[in-house]
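Reading through the structure tokens given below for one structure.
The complex appears here without one of its protein chains, the remainder shown in place.
As written, the chains take the letters A, B and C, and residue 1 is the first residue of each chain.
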Amino acid sequence: MFKKILIANRGEIAIRVMRSCREMGIATVAVYSDCDRLALHVTYADESYHIGPPPSKDSYLAADKIIDAAKKSGAEAIHPGYGFLAENADFAAACETAGLAFIGPPATSIRQMGNKLDARRTMSASGVTVIPGSEGPVASAPEAAGIAREVGLPVMIKAVAGGGGKGLRVVRDAADIDKAVDMTMGEAESAFADGRIYVEKYIENPKHVEIQVLADKHGSTLTLGERECSMQRRYQKVIEEAPSPSVTAETRAALSQAAKKAAQAVGYVGAGTVEFIMAQDGSFYFLEMNTRLQVEHPVTEVVYGVDLVKEQIRIAAGLKLELEQESIRLRGHALEVRIYAEDPHANFMPSTGVIKRLVLPEGPGVRNENGIYPGYTIPIYYDPLIGKVIIWAEDRGTAIRRTRRALQEYQIDGVTTNIEFLLWAISQPGFLDGTYDTHYIERHFKPELLHSDTGELDLAMIAASIAAYGRLNRTNVSRAEEARDNVWRRVARMEGLRKPRL
Amino acid sequence: MFKKILIANRGEIAIRVMRSCREMGIATVAVYSDCDRLALHVTYADESYHIGPPPSKDSYLAADKIIDAAKKSGAEAIHPGYGFLAENADFAAACETAGLAFIGPPATSIRQMGNKLDARRTMSASGVTVIPGSEGPVASAPEAAGIAREVGLPVMIKAVAGGGGKGLRVVRDAADIDKAVDMTMGEAESAFADGRIYVEKYIENPKHVEIQVLADKHGSTLTLGERECSMQRRYQKVIEEAPSPSVTAETRAALSQAAKKAAQAVGYVGAGTVEFIMAQDGSFYFLEMNTRLQVEHPVTEVVYGVDLVKEQIRIAAGLKLELEQESIRLRGHALEVRIYAEDPHANFMPSTGVIKRLVLPEGPGVRNENGIYPGYTIPIYYDPLIGKVIIWAEDRGTAIRRTRRALQEYQIDGVTTNIEFLLWAISQPGFLDGTYDTHYIERHFKPELLHSDTGELDLAMIAASIAAYGRLNRTNVSRAEEARDNVWRRVARMEGLRKPRL
Amino acid sequence: MKLWVRIEAQEKLVEVSERDGIYSVTLDGDTRLVDCRSAGHRDYLSLIIDNKSHLVECAPISFEDGRYYANISGRRYDVEVLDERLFATRQATAVVKDMGPYVIASPMPGLILDVRVKIGDPVKAGSAVVIMEAMKMQNELVSEIDGVVKAINIKANDAVESQTPLVEIERTE
Partner (left out) sequence: MKLWVRIEAQEKLVEVSERDGIYSVTLDGDTRLVDCRSAGHRDYLSLIIDNKSHLVECAPISFEDGRYYANISGRRYDVEVLDERLFATRQATAVVKDMGPYVIASPMPGLILDVRVKIGDPVKAGSAVVIMEAMKMQNELVSEIDGVVKAINIKANDAVESQTPLVEIERTE
């Protein structure tokens, strides 16, 4: 087993990884940019190396500096977390070249899954169902129209180089194809300097489900059920759960089979996630594979009773999986809510500042993953995800009620968060009955919906009145004192005037 | 189901109960003494009723005031927590008389288990093994000597009215019996105004194991495995775990069977715990039954995936148990460490004060149960238990390492706690190998053992030097300024002197 | 003390007085006795009203403007509380505010990515004027009014602090 691991990340995920390391008796090495000198991951680690100025490209994305720090510290392995260099095949390769274990899949697996069109082809060839559409890039509008006829409308025109909801366009009417192809190509050219597009069938009101995979270097690949992540806002996941309320035991088996095939097709090793688009009828299609640990991995951990980070480290160290597919058992239900420093009243504008007070939810079934502490200043350079609350309960209904209880307990001062929005989201009828899809939030959310409790309006008025009363009273007293002082000063001056001149 | 429940308690257990209530959609009513106006249970509850001055007998033990508050608030049931009125049969009866459900067993069960000698007889009669000894009180030294011959030395001479480690004496030599009987009778008379004694065989190096029982009003009684609580200091439990490292599957089955018999013998309803003394050879004897929720109930909750408080409430509301003995499954291992406000360097003297900063351990497998918050003042009137950390992990070794990680993360400022002592305890060879018994701590603990890390001594010196440097520098600067001011003042005075007089 | 309290669309007159930590608060002609104390931190108020217990995080956003927020179980309310002096000030400045130049300021520290207007450009209410990046996200700063760009204080790639005036727009009628 490794004696020392460098964690090439920051925030909650860096702490998450270090906690598992500590529990395994492995020393931890943090890297940090200028503005992160006092970040929690720096104080939590056994060793900390400064790697540059705040912008990510100069620090957390600077592969050479990170490898350098690993060598200086004597670390034997690098855990990339998620984001930053986690899905960078060149970095994975550079680690191996430098004699450092990369705690993730081989560079080849990352590359094969990194290009969307390539991944589609590999999956298709391996018998994993992909969304019907073009085999490769589509050169012209007529070609696109042909594919649309083949797979049936609606279709989606997608930029090969697109991502994060950019460079895609839905076409519902055959007459609109020409224009959509033109526009997407133009956009893709200017946004990604790569005008290539492809065509896929558009799945209406889809659900996002994903299968957790673990594979070791000895040929074992196993799956740990699904997570549903359809509560999204602008392609950003907001709430995740395991198991999915829409996945039956049969579908779970089929999804798991497909995920296993997908992972094996690229020689996958480590922890990874195969994402699927699931239609309302339960049919599902390969979407992509995330070749790393997911933000939402804890929901799987709590229902299956595993520690995915420890498994990652064990796998990277060459150990065989001790888990067996047959003995893995789902218990209860888990939810994760993501706490973002952003203002749901102001178009989710990110918020920064000093955390003045922080009281986390606690008690039965509550797990917190955080990268902040009271007194910490949230910098402007990185992701606004400041924490996650993971809830476990015997069943989904209890888990939802427990999540509400936890969000109500959350006290964070100094920055604005999306907690109100999360309370709204977990109370939605479409969430409660499990029918929600990836467009649910954009269809239903309006900031005006956040304020609705009339009893609370009175209470807010009373509290604010008392708060203002105390402050105004003090201010008025000091104004009065000042005024009195002024009177005295004036009196003194007058007395001075009255004094007989010497 | 109840719509509103009054919680006749304070501190962490009051919050614990309220959390389950919130999750069940049940409104909560707190009661509080003068010094608890700002206690967490008061601000956490939906309603709060003042019930008197700080001493427990005038507030949390004042049954009439509590019942009065319940009636005023419209609560339908009272949860007593542990301690205070939890095992007071008269209070249970008074609740029922007042038309309030007592969330606990019937008054008759409490009474039957409340008197130790009666409980011994009842258990014996029901086929539950008790520690060999006298049937009833022993009137004289010769009678005691006769019993000692019968059960074999060593024996324990115990006051009928004793408890908490008082009024008991071990006899290893037949020649000492006369004196021991005399002394114990005298002590019992003066301490408890009840000179009666009885004789029991003394079990060497015993382990304390206990079985969690749940019984509904419809005749179902089930058991949720054992907890081991042998890490004790002066009869106060310090660390608890589930399952016990010393209990085999066969012993577990036998213990569970005995506990079930014990509960059924007194018509038990609700959550309760049957405590056993277990000898080194695995034989066990009924010790007593705690007719309430235990402090350490969470370890059972996390390994069995149940919420014991919700079960208590459901049972009290007359519902049938939904759990089935056959489907209850043990997963992984749990530990609980109790955080006390006490100083392990100074004979565990309790500590009070204002909690200035509080950062709890978080992350995988960590559950916190607390009744405090930053800014809260710990009052001097009640129990020094300020919180508990409950750890779950896949196996005992991981759970112990995770507990160490959690204790190292715990940051609490303003009061002294036993965290260092807990770190010592979980690192003990006898704890690690599971052989510890109830005398382990008294045999092995010395405050000098708490400081041993030499690397830390240097670090402490460096940190303190820098902290002092900053403060001394500022102080010296202000001293210098003061001195300079004095010089100026003197100069001014001198200049004044030099001014030509008018 | 007489207070003008506004929350969401409602404005009410509230009367507050205090004795021994118990506040008398009159709202809608209804007088309530409120046992209100700070719980551990000045901004966390524990209120007990008719035995109902509430924990409210409440503090001024801007004391001089009488702007407060109250956070109740995770929901945040903005409340304006004015005494006679502040009420008079508001009445007097309300008119002026609607007449003066309109300034778009940075809501947080960040990096200016793009300025979408030039001096003299007409601007429609709701249109994006500046794109700024903060915390890995691009944020559009939009004009709330119709007008003409009068001044631009920044350019692309400038790093700005919170509340920096970025673009000034002159109202068109």
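Going forward, a contact is a pair of C-beta atoms (placed from the backbone, for glycine too) under 8 Å apart; a residue touches a chain by one contact, two chains touch by 3 or more.
These numbers come from a predicted model, not from an experiment.
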Shown chains touched by the chain that is not drawn here: A, B
Residue in contact with the excluded chain [from B:D64, B:E204 or B:D413]: B:D413
Option touching the unshown chain, where A:A30, A:A259, A:L321 or A:I400 are the choices: A:A30
Residues from chain A at the interface with the omitted partner, ascending: 30, 37-38, 42-49, 72-73, 355, 373-376
Missing-partner contacts on chain B, residue numbers: 341, 345-347, 349-352, 357, 380-384, 407-408, 410-411, 413, 416, 419-420, 423, 450-451, 453, 456-469, 471-473, 475-476
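The rule we apply is simple: only the chains that are shown with their structure count from here on.
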Chain whose mean Cα position lies farthest from chain B: C
Pair of chains joined by the greatest number of C-beta pairs in contact: A-C
Chain A and chain C, separation of their C-alpha mean positions in angstrom: 30
Residue list for chain B, restricted to those that touch at least two other chains: 373-374
Junction residues of chain C, two or more chains touched: 41, 44
